[in-house]
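Here the complex is missing one protein chain, while the rest keep their positions.
Here is chain A:
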Amino acid sequence: MSKAQSSSTQSNIILKRQLMELQKRPVEGISAGLVDDDNILEWEVMLIGPPDTLYEGGFFKARLSFPTEFPLLPPKMKFITPMWHPNIYPDGGVCISILHEPKDDEYGYESASERWLPVHTVESILLSVISLLSSDNPDTGSPANVEAAVQVRNDLAGYRKKVRRLARQSAEAAWD
């Protein structure tokens, strides 16, 4: 049995357990499931906009793609619901430090101490994303979405308005 296979078995079992855990004891504001029941590495999650934030009332769908090395390496997260945020790429990709592989240097500007650790779980990832959305003043240093970052700096009211509109639209889309 090759190493890759045993590692994928390990990530499969860990992911299965975490999914079961999340479904048995749901965390407030999070629901999780598989895109395809035969592929444990592709998750679809729904985040409910945290109350008292711009995202309140919104339903934000995202995909989690886990590598076979999980939990040694982090998953990738990508919103399907259109988002407007300096730390979310225009294509929906989420750029937060705990999702960055600890070894690559392309994010050299951020402190390595915030990057991925094998001790993280799906739940801890999603909670970090919720806390990212809850922040009133998004960090605009080294943004993933430059336009959004510029708007935060120059036209905060316009930025808020745009986020509110997307949140409303996401709620409508969810009910369709």
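By our rule, a residue touches a chain if its C-beta (ideal position, glycine included) is under 8 Å from a C-beta of that chain, and two chains touch if they have at least 3 such contacts; residues count from 1.
One rule holds for everything that comes next: contacts and distances are computed from a predicted model.
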Task: Chain not displayed: protein name in its UniProt record ("Malignant T-cell-amplified sequence 1", "Trm112p-domain-containing protein", "RING-type domain-containing protein" or "Cytoplasmic tRNA 2-thiolation protein 2") - done: "RING-type domain-containing protein"
- [ ] Check each of A:S31, A:S97 or A:T121 against the chain that is not shown and name the one that touches it.
- [x] A:T121
TODO: Name every residue on chain A in touch with the hidden partner chain.
DONE: 1, 6-7, 9-10, 12-14, 17-18, 69, 71-73, 102-103, 112-113, 117-119, 121
